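Note that this complex is displayed minus one protein chain, with the remaining chains in position.
Labels A, B and C are assigned to the chains in the order they are written; within every chain, residues are numbered from 1.
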Amino acid sequence: MAVFIDTETRLVVQGITGRDGSFHTLQMAESGTRVVAGVTPGKGGQVFEIENGGRVPIFNTVDRAVKETGANTSVIYVPPAFAAGAIMEAADAGIAFIVAITEGIPVLEMSKANAFVRDRGSRLLGPNCPGLISPGKAKVGIIPAQITTPGPVGVVSRSGTLTYEAVDQLTRAGIGQTTCIGIGGDPIIGTNFIDCLSAFRDDRDTEAIVMIGEIGGTDEQEAATWAKENLGKPVVGFIAGQTAPPGRRMGHAGAIISGSSGTAEEKIRSFKDNGVAVATRPVEITDLIKESLGI
Amino acid sequence: MAVFIDTETRLVVQGITGRDGSFHTLQMAESGTRVVAGVTPGKGGQVFEIENGGRVPIFNTVDRAVKETGANTSVIYVPPAFAAGAIMEAADAGIAFIVAITEGIPVLEMSKANAFVRDRGSRLLGPNCPGLISPGKAKVGIIPAQITTPGPVGVVSRSGTLTYEAVDQLTRAGIGQTTCIGIGGDPIIGTNFIDCLSAFRDDRDTEAIVMIGEIGGTDEQEAATWAKENLGKPVVGFIAGQTAPPGRRMGHAGAIISGSSGTAEEKIRSFKDNGVAVATRPVEITDLIKESLGI
Amino acid sequence: MAQSIGVGGERMDIHEYQAKELFRAVGIPVPAGEVATTPDEAARIAQELGGTVVVKAQVHAGGRGKAGGVKLATHADEAREHASNILGMEIKGLTVGKVLVTAAEEIASEAYVGVLVDRRTQSPVFMVSPEGGIDIEEVAATNPDAILRLHVDPRYGLLRHQAYRLADFLYSDPKLAKQATRIVTLLYRAFTANSCSMAEINPLIVTADGEVKAIDAKVSIDDSGLRGLPALETLRDVGAEPASETKAREADLSFVKLDGDVGCCVNGAGLAMATMDLVKYYGGEPANFLDIGGSSNPDKVVAALEIIASDPNVKAILFNIFGGITRCDDVARGIVEATRTTRIDPPIVIRLTGTNETEAMEILNQAGFSAFTSMDEVVERAVQLAAEA
Partner (left out) sequence: MAQSIGVGGERMDIHEYQAKELFRAVGIPVPAGEVATTPDEAARIAQELGGTVVVKAQVHAGGRGKAGGVKLATHADEAREHASNILGMEIKGLTVGKVLVTAAEEIASEAYVGVLVDRRTQSPVFMVSPEGGIDIEEVAATNPDAILRLHVDPRYGLLRHQAYRLADFLYSDPKLAKQATRIVTLLYRAFTANSCSMAEINPLIVTADGEVKAIDAKVSIDDSGLRGLPALETLRDVGAEPASETKAREADLSFVKLDGDVGCCVNGAGLAMATMDLVKYYGGEPANFLDIGGSSNPDKVVAALEIIASDPNVKAILFNIFGGITRCDDVARGIVEATRTTRIDPPIVIRLTGTNETEAMEILNQAGFSAFTSMDEVVERAVQLAAEA
């Protein structure tokens, strides 16, 4: 098993003819994902060719893509000015799971788009996230498949490359993953840590979880509290940004300490108070996971 | 028992210092309703005196009224330009049941206000309705209490005076009512026939139901279909507007035949097809109710 | 059950030329044109526009073309001639007082775009069809797949992808779809800004050089929304409605003129309809719908009686009042006052019951009226009086 995406995933790529969209469509198809449709307004009727000879039909609208191909998952590679609209279009077309890679969507637009997604009963991952991968089953987004391998660990993170770092180490140590999820670095995102922990709890193949947070907000603290009460599986945590100054944005729009709130210390303390094993350095994550798996 | 309002009702009157609001506040209090607060912006701190020596505190906002008095029900007598806002204010303050008497709220404003009420989990009755009365328990709105009496019949209607006509006849025939509800004559209303039938179904004191409809829309037809499948209690129906021409509004904003849809014939046919006993004249309602009650 | 889409609410229809002004104000492309009330004016406008023009009757009725109310003119004199034929013409009982003279367009294709408030979903709904220029209800009946319906969530308004989806349904050419996306978006803006209950472009055309334009426009405005938009009230064409309805609106009465001979004056819309139905039940024909509302103001009763009595068809007048908030004695006083100040020829029969019924009966008896307490009795009596007259 895996969470959010697996072999049942039927993917539509929004922005398939763009630079990023076309590159990653090839990568996703290569990782075994069933890419069933692409969307680019005005290019409906064209075809996107993938390497194994597959031909992905392109539609003007997600609505048509869903009706023609039965797509149930969407990934968004459109420019930030159109990305909130693309998210709403996907939700409106009945897409159940939407992954927004785009960085730089205005926060007030996301506030509205996220409300729309909830009203339509869809789930959004991201924006400003690397997507997710269920190794050997499906990949949606941009996580390099070659650093992953199937196995018993669920990974969830606000970061991209820091996640790759952790996953790469796990894989090199022979420890595979059920699903690796990047929830995104923006202050307003669709799927948070608790959502992912909850999905991992219900996934019988996930035996332990890596949770990688960073400064800004209270998502990690709430997740830790939730985990203590509800999870019943071991969690190894890491927080980036112990040396970040307050009031400055550390790359991610959401990685900012406001006043005295959202510091790494606060989050680490919450992890410890709630039974999450804390790695001081990224390299310790693998050791702690081994311990928690008893290997 | 009764539906929507009873002795637990704690009423706040929005627009209590207006001409209609003050008059009907006295009437409602006289009918035994617990009027716990009034709202008029800018008049917070004043007191509205009711006849038995009671003093109803006035607040600037519904929010304050709820916090200070525990009001759970609201009735709106404010002018149409402010009525949609008043409905949203009540829902935002956590009022569970909102009755809007005001006529003439723009339909696009109601479309939004109704969505807001649903989002907040409240129930709206009306607008452009006479309200409701649970005889001997509580009255919210403008239905004359003296024509009602407690008993086993639930009454629901899109009309005001036509309802009084029917209720008066029932009362004169010695047949009392659990609750008499006017759902309102506008095209967009908060509580429809099915909502009321469903409440009457769950009310163990209601043994038979009078449903008074009129031309326009499909609410009666849907209610009849629903009743056949779900109600399990006898219904007597009446439809006004058999002689109304198409395309003209008959007083109520919602009483209009669009194209060939929403005619009295269509509704009467639907009643008959679904086991609703149809009264040809208002005076027949009482006879048919007697039959259905076996008296 | 068929999915029925109903326009909700009382509404004010406005003329094509007025609707086009609202469209122009938000930026929807419409052909150049002006309205004329005389043949000379029409000729001047045609002259100024140059080229071929269309002269179109401005009435609140469909089927103007079939009735001869829409004509092409290749020069100003021809426009004058057409205007002189069309002005004064009767279309579906309505007299044409104005013509719209617009530049003629070469039409490559015709589509339909409309938006109205749907009472079932309580939200605005768009209907678009690439089959334009004809009645959309006909398309709905004969070729429902040629119509796309799209509900607008009032919390979000019309979203960009939704406007594009509508446009994409109309045109496969991306250039046309782009123009249509903009027009649909602007139509929704005009719809909400003017508190419309319906706004329609039929046909939306593609010109010979690939421009998308609104050729005909139809707009109804939600009467309840007019309060906040006083500028729109000036668009009301009082000449296009019966004088009695204008007078009723001014007196704040709900009134609809009908063809029968039994005048009806009732408090409450539902009771008024039920009273009309009962007139029919007893073999008569109602002359009108009239709801005096919940107020007890005797002036309203006076105005109501005058309006009903001014209809030469009316042979008998019946009052049916259920006093709740309305006080029966107030209504009685109004009747007495009206019959004292104005000569009312048809016989009046009255049913009053409810609040202050006894006082009302006394007032009426003193003035020589007798009154009933049962609705069936009063209606039966009124029908009988009308038949005897």
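Convention: contacts are C-beta pairs under 8 Å (C-beta built on N, C-alpha and C of every residue); 3 or more make two chains touch, one makes a residue touch a chain.
Note that the structure is predicted; figures quoted are calculated from it, not measured.
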item: Of A:I181, A:I212, A:V236 or A:A277, the one touching the omitted chain in the full complex; value: A:I212
item: Option from A:L125, A:I188, A:I209 or A:A223 whose C-beta touches the chain left out; value: A:I188
item: Absent-chain contact - pick from B:G32, B:P57, B:G85 or B:P245; value: B:G85
item: Among A:A255, A:V276 or A:I289, the residue in touch with the chain that has been omitted; value: A:A255
item: Interface with the undisplayed chain - residues on chain B; value: 41-42, 44, 60-64, 85-86, 88-89, 92, 112, 116, 119
item: Residues from chain C at the interface with the omitted partner, ascending; value: 155-156
item: Chain A residues touching the omitted chain (full complex); value: 80-81, 104-112, 114-116, 119, 130, 142-144, 147, 157-165, 168, 185-188, 212, 214-218, 221-222, 225, 238, 240-245, 248-256, 258-259, 261-262, 264, 280-283
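Going forward, only the chains that are shown with their structure count from here on.
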item: Topology of the chain contact graph, where touching chains are joined (line, ring, star, complete, other); value: line
item: Chain A-chain C separation of Cα centroids, rounded to whole Å; value: 54
item: Centre distance in Å when chain B and chain C are each reduced to the mean of their C-alpha atoms; value: 28
item: Residues within chain B bordering two or more other chains; value: none
item: Shared-contact residues (touching 2 or more other chains) in chain C; value: 153, 155
